[in-house]
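Dumping the structure here so I can ask a few things about it.
Of the protein chains in this complex, all but one are displayed in their positions.
First chain written, first letter: the chains are A and B, and each begins at residue 1.
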Amino acid sequence: MKITLKVWRQKNRDSKGAFKTYQVDHASPDMSFLEMIDVLNTDLIKKGEESIAFDHDCREGICGMCSMYINGHPHGPLQTTTCQLHMRSFKDGETITVEPWRAKAFPVVKDLVVDRSAFDRIQQAGGYVSVNTGGVPDANEIPIPKIVADEAFDAAACIGCGACVAACKNASAMLFVGAKVSQLALLPQGKPERKQRAERMVAQMDAEGFGSCTNTGACEAECPKGISVTNIARLNREYLGAMLTSYQVEVGGGE
Amino acid sequence: MIFLNDQGVTFTHWGHFMGTNPIIRTLEIGLIIGFLAHIVQGLLLWRANHAARPVKYGVAKKPAGTWYSRSMGLLGTLLLLFLILHTVHFWIPNRANQFIHGEELPLYQMMFEIFSNPWIVLIYVVGCISLFWHLLHGFASAFQSLGLNHQKYNGIISFVGIAFSVIVPLIFSLMPIAIYFEWIN
Partner (left out) sequence: MTLDSKIPEGPLSEKWTKHKFNLKLVNPANKRKYEVIVVGTGLAGASAAASLAELGYNVKAFCFQDSPRRAHSIAAQGGINAAKNYQNDGDSVHRLFYDTIKGGDYRAREGNVYRLAQVSVSIIDQCVAQGVPFAREYGGLLANRSFGGAQVSRTFYARGQTGQQLLLGAYSALNRQIANGKVKMYNRTEMLDVVVSDGKARGIITRDLITGKIEAHSAHAVLLCTGGYGNVYYLSTNAMGSNVTAAWRAHKKGAFFSNPCFTQIHPTCIPVTGDHQSKLTLMSESLRNDGRIWVPKTARPGFKGTDAVNLPENERDYFLERKYPSFGNLVPRDVASRNAKQVCDEGRGVGATGLAVFLDFTDAIKRDGKKTIEAKYGNLFDMYKQITGENPYEVPMMIFPAVHYTMGGLWVDYNLSTNVPGLYALGEANFSDHGANRLGASALMQGLADGYFVIPYTLGDYLATIGWADKLSTDHPSFKQALESVNGTINKLLSIKGNKTVDEYHRELGLIMWEYCGMSRNEPGLKIAKKKIQELKVNFWSNVNVLGSNNELNQELEKAGRVSDLIELGELMVDDALSRGESCGGHFREESQTPEGEAMRNDNEFAYVSAWEFKGDGQAEELHKELLIFENVKLTQRSYK
């Protein structure tokens, strides 16, 4: 296969980037998209040109590190991660445009690499159950209906790649936040902290500069793990409920 | 009520009720404030959401989701233009007259005059179509945003949403159409 690639090249966070056009003459339909970039990078190095920087790690669709915006879709035309996209999804002679995720909260670090640490900070704001190691009850002392456990799992399957933000016209992170809030709101383990979790995670999300959800559903349609927008509704419910009813207890005890 | 085709007797009766009843008048103020709030909030949202992606994509393929859910700003603007025109035609002159002379205008007759102009009819119809798309997204979206979402009721919400967004604009737009084509006289 012959492919023409238009790739975003940007030296670093502060410099201005631009598209650059490359030819890949010997792509195989069995190559993954990232392997095709590997081949191109080897060619570039041989020519004395710096290789294209891109994030990738497990290459089996689970680590969430790969993040290319291909021909107007996060992770390309299929509902999968970039590493699981193969060249047989493209036509011989096609021109493919590759860009980094675009969002204020995901600044470009270099070429196709963006900084997604905003996601980590949102998780740090409350995406956990406050239990220390040890001293927990026996696993079977917390029975959870199968249907609830399954739904919590569906939400927990999020790989944190950021495709939802990349796809959303508002660069909103509601699907990502909704997935974690949902998982822990559904499970009894998450109940004690559910109000402050929803409030804190939403506050952090806003502080990071993500846009707001206008319910277009693009995130769900592009999510490689098929996370449902039901989780956004649940996040809204948790958040509104928390805003209306949460309270801070003044802890007495004297000076 | 105009479809009763009784030379406007019923219409004028209820028009008078709507124009003078204190409860309705209070609600009207609420409606105006609500509208303004909705517009201001929509504009703020639009601005914030644009700021969330300062550098746009090079390739803007049709993203997933429906076009009208992404076009609330456009549809809302069309709707607003229609509303301005509509209030200029009826509501403002009528309320002004009530305020100055203490009398209502003959709205029924005015309708016939205004809707004899095909351009105005067209604008009203376009306005109602915008309203249809706006509601089609807005109704279900409101439930989603309030988190009023349950597998058991999602079907009903969606059905009522579609029915509401079809019926209301349809009846609205039938008024100028019916008058223009002289189905009513």
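The definition used in the following text is that contacts are C-beta pairs under 8 Å (C-beta built on N, C-alpha and C of every residue); 3 or more make two chains touch, one makes a residue touch a chain.
Quantities reported herein were computed from a predicted structural model and do not represent experimental measurements.
Peer 1: Checking the contacts here: which visible chains does the omitted one touch?
Peer 2: A
Peer 1: Just name the one of A:Leu5, A:Met65, A:Ala198 or A:Ile232 that touches the chain not displayed here.
Peer 2: Residue touching the absent chain, from the options given: A:Met65.
Peer 1: For the chain left out of this view, which of A:His73, A:Arg102, A:Arg116 or A:Arg234 touches it?
Peer 2: Reading the full complex, the residue touching the unseen chain is A:Arg116.
Peer 1: In the full complex, which of A:Val98, A:Ala152, A:Val165 or A:Val202 touches the chain missing from this view?
Peer 2: A:Ala152
Peer 1: I need the residue numbers on chain A that touch the omitted chain, in ascending order.
Peer 2: Here the touching residues of chain A are 11-12, 28-32, 34-36, 38-39, 42, 45-46, 48-51, 53, 55-60, 62-65, 80, 84, 86, 88, 109-110, 113, 115-117, 119-120, 123-125, 127-134, 136-140, 142-146, 149-150, 152-153, 156-157, 159-160, 183-184, 187, 189-190.
Following the convention adopted for this analysis, only the chains that are shown with their structure count from here on.
Peer 1: Can you name the residues of chain B that touch chain A in the complex?
Peer 2: So the residues of chain B touching chain A come out as 45, 48-49, 51-66, 69-70, 72, 137, 140-141, 143-149, 151.
Peer 1: Any idea which chain A residues touch chain B in the complex?
Peer 2: Residue positions touching the partner: 6, 8, 19, 69, 71-73, 97, 99, 102-105, 108, 167, 169-172, 209-218, 220-222, 229-230, 232-241.
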